[in-house]
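Rest of the complex left out; these chains stay put.
As written, the chains take the letters A, B and C, and residue 1 is the first residue of each chain.
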Amino acid sequence: MNRYEKVGLTKEEYKRIVEGLNREPNDLELSMFGVLWSEHCSYKNSRALLKLFNTKGERVLQGPGENAGAVDIGDDLAVVFKIESHNHPSALEPYQGAATGVGGILRDIFTMGARPIANLNSIRFGHLNDERNKRLLKGVVNGIGNYGNSVGIPTVAGETVFDDCYSDNPLVNAMSVGIIRKDKLKRAIAQGVGNSVILVGHTTGRDGIGGASFASCNLTEESEAMRSAVQVGDPFMEKLLLEACLELMDKEYVVAVQDLGAAGLTSSSCEMALRGGCGIKIDVSKVVTREENMLPEEIMISESQERMLFVVKKGYEEEILKVFKKWNLNAAVIGEIIDDKNLTVTAGDKVVGCVPVELLGDGAKATLRSYRRPKYLDELHLDIDSLKRVEDLNDALIKVLKSENIASKEWVYRQYDYMVRTNTIVRPGGDAAVVAVEGTDKALSLTVDCNSRYCYLDPYEGAKIAVCEAARNIAATGATPIAITDCLNFANPEDEEVYYTFRQAILGITEASKVLNTPVVSGNVSFYNESNKTRIYPTPTIGMVGLLEDKNKACTIDFKELGDSVILVGE
Amino acid sequence: MKAGVIVFPGSNCDIDAYKVLEKLNVEVKYIWHDEKIDDEDLIVLPGGFSYGDYLRCGAIARFAKALENINEHIEKGKLVLGICNGFQILTELKALPGALLRNKNLNFICSDCNLIVENTDTPFTNLFKKGDIVNFPIAHGEGNYYIDDEGLGELIKNNQIVFRYQNNPNGSVADIAGIVNKRGNVLGMMPHPERAQDKLLGGEDGLVFFKSVIAYFKEV
Amino acid sequence: MIKAYIDVTLKKSILDPQGTAVKKGLEKLSLYTEDVRIGKHIEVLLKEDKIEAAREKIDEMCRRLLVNFEVETYSVRFEVIE
């Protein structure tokens, strides 16, 4: 195997790196390119198409591109939200995979300065007659519950779906929603030569090394052997990190904040510098490590959880360290902003790597892949008249109610603390959840939806239907839909037929979101959800936020009184 | 009357407890885990996952600085209320007998929950009538109250059982949801009265509970 | 240095639903057992180099923090590490 293949790069990509650097990259640099140019970090297969989304609207304060999107809800407040996948880790270790998924999305919200007020999740498995699927479901629900419950953020809504196509590739999409005063929105833009870079939160270990590139490969027997790819979450640490960060967020000396997700220190430092058009210098010897003798490259790409990167004005480092100390968290000054546009990595005084920020962060070519209408679409047809007549309707009704996809999901959501912080007006079990916005008369209505079978049958219409279903759920609580976030779960994009469904789904979402005036403000793409046996249905999960001006008017789904009229509306 | 809500790292119902007391015009403040408690009339140990609830729920919180003088506080006759994680901490402290084990079904349970008021002769329940049914939500993974037969006999003899579950959700011995110490000034309970503070959020039975405390201090 | 291996288990008289669940889970895989009980395994590395001293320290840790004697008991093994 070639050097570049080991880190998941192609020959062509390697050539571009050598040209960009004017030399061969050393091992550290190559690893950084490997993780950042992976699909998971670079969105190289989706970026070009994501541009098609409808992202503008009078309420939009922050569209896609930041840690999370932000939308104006009046009263000087903004709602900040995003959805994210943690599919592959959850297939390997359902409990930790799902838990760290929740941890990651929460950090995306509070890096923007917002206090998370609610979590949602969309989870999909193979049918429950299989013991493994049952274990996956139990582990995932346990992981989502435990993490959210411990941090003290109510998990208020979601969806739980079963289909054979998810047997080898369960889907775990986690969404989080936060509130912030709109003038306090933080952005992750590194600025100001000489300003300090501070790493805070958990210690850095070898766990999760290679996680990002891992998330971009097909699930094969080999990945089962890539042991270190699983990370362990520590919700307790996250809770402390959340409180400490929010305590600092409105300080004027905090220039920028970014959480460490996929590709760890490499991606966070590079992205921040890229947005700020500056350079950044990191001294790995200053990083507080959990294990001895960690190599610079291990430190740079570790995916240890519950960590954040701060850029602060020179001279204010102590202020930051003091707050983190109070919360019993690590914090160390590990670098500074520099004026050349490089990411320079040192170990003490010795430079161990130096690459242009632009090449590393933006050099992975956005490819518009070729696509082809899948053959199966032409083969699908059903003659309704050929179906057998249902004789016993009672029996049929019971069968429908008993089926996994229709049956009550109380077993799931009862394991989530959906009431903590006493703002939950409409609880899970209805169409959408409603959560009060403290200090106002307003409430937010929240839901996630996708019928992936429809998307399989017609990716364009199916995606439109997902957006519309979400909007109906919101409307049914009395709220007005205002914006969406999306999680595009698909199979291998290098397959032209898969790429076709991906493209169609984006066009469908775009169309529906224009008509409903619910712009896309954030989202996530997860490819390679397939095994050598199965391929998931196209699954563009839609997370939607609605606004209710008067929280006392929230509607619930239950029939209220004997004698009330029941009216069916719509087409 | 003055109240203090202790905030451990990992507490997450601290705000809810504070909110309900504030709503009832009680002078209330937060007490950070490594500050000392002062002369508060009511100390609330809130729900949550103190110190991550690692090892056993409440095991590490018991050693917090804020709890150093808790025994003297109790001896003085001041009130201590432990809700959920707070109840777990109080049993770890041995301020209340017994222990809380994992729910019998092994899962975390969040839901509404009907309780039967067994004892109205406490500072926390004096506005209820014996046999009242109240709805305080539950949200816990380890709320299965355990005590041996002898201990149970003591609880019954001394009328220390304050709330019982109408439909035992977690396997607790004798359907016990909340108990007081012998003197009656320390109450531990798994259900959350502070979550039942607003009709819009599903009920306000909890207000009666906290008003009882206020009424108690008006008397003395 | 000395490594102590502490096993903390629920007292016999106390039901162990987790053990029961695992027993049933094993049966679904056609793996039959008479009984399964689940506890905690704690490994503590100590600077001490005499087992006697280590034992005293571990006992104190168990008494004060690691074990809740209302419902649990424990046993310890030691290993001397070079």
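The rule is short, and it goes like this: a contact is a pair of C-beta atoms (placed from the backbone, for glycine too) under 8 Å apart; a residue touches a chain by one contact, two chains touch by 3 or more.
Every value quoted in this text rests on a predicted model; they were computed, and no experiment measured them.
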When only one copy of each protein chain is drawn, what copy numbers apply to the whole complex in this file? A x1, B x1, C x2
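The working rule: only the chains that are shown with their structure count from here on.
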Take the average of all CA coordinates in chain A, do the same for chain B, and state the distance between these two points in whole angstrom. 37
Distance from chain C to chain B - Cα centre to Cα centre, in angstrom: 30
Once you find the CA centre of chain A and the CA centre of chain C, what distance in Å lies between them? 38
The chain B residues in contact with chain C across the complex are 55-56, 59-60, 63, 91-92, 98-99, 101-102, 104-106, 146, 148, 171
Footprint of chain B on chain A - complex, ascending: 142, 145-146, 149-152, 234-237, 239-240, 327-328, 413-425, 427, 436, 551-552, 554
Interface residues, chain B side, partner chain A - complex: 9-13, 15-16, 19, 47-49, 51-54, 107-111, 137, 139, 141, 192, 194-195, 197-198, 200-202
